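In this view, the complex is presented without one of its protein chains, the others remaining in place.
And now, chain A:
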């Protein structure tokens, strides 16, 4: 035993070295391209000034967040999207995936593709299309007018309320299919014998949905809610391309505010970094809450 011990350590050491060898390139790359910029951005968030004339100003940038009405509006807007869009999309995706999982449904492949396609189209292209669909004399308005649902055209993009609705419709259209794919794969992992047993016991389809499907899909629902929350907090392209944050700041998002601070206004990169870190903090807090509410107890 005594003689074997040092040999064991060398072998373990060798094995350890080989392991490190394999991951060393990845570690260096991650350190250089992920952690270094993150730390630089954190340092930048304590500086102020325009362009490259930056000076340290302690936590003033973080204090400024709480008095900055544009930032507060952007946060409010982002949370309005979050509160309405994430549950809407998750429920819709769940509903559609259950329908599409039906064994008796024909043209399953066509429907699945059709609903999944939006999330692989170009963000800019679809935003531009949406802008035209929802413009004052666009397709949506003429359709609604012809069906006599409305009397006067809705100002989808130039009215503060309807502009928010347009954004929510746009992101729901794009991301529902993405979440649906996760639910479909989850549904296919549920053993059909469970449903058979439930049917024999006389459970209605609705009861089956709430008592079997939803509980068994819980981890996937958690996953999609968290990724959707993160996605919504980083919402940028749709806002930038459909409404540019307008009218007024009615649809501006936090990410768009970061863009404005950096490139539209007077290049305040320090404060823009501070706003970016505020998103990081919000995502961490929301993810913890979601894990606590829906996560598995260990």
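Worth pointing out:
Convention: contacts are C-beta pairs under 8 Å (C-beta built on N, C-alpha and C of every residue); 3 or more make two chains touch, one makes a residue touch a chain; residues count from 1.
Quick note on the criterion: contacts and distances are computed from a predicted model.
According to its UniProt record, the chain left out of view corresponds to "ABC transporter substrate-binding protein" among "4Fe-4S ferredoxin", "ABC transporter substrate-binding protein", "Cation:proton antiporter" or "Heme/copper-type cytochrome/quinol oxidase subunit 3".
The missing chain, though absent from the display, is touched by one residue of A:20, A:56 or A:210; that residue is A:20.
Annotation: of A:101, A:155, A:208 or A:234, A:155 touches the absent chain (contact as defined above).
Of the listed positions A:78, A:97, A:260 or A:276, the one in contact with the omitted chain in the full complex is A:260. Chain A meets the missing chain through residues 14, 17-18, 20-21, 24-25, 28-29, 32, 48, 50-53, 64, 67-70, 73, 131, 135-136, 155, 157-158, 160, 243-250, 260, 262-267, 269.
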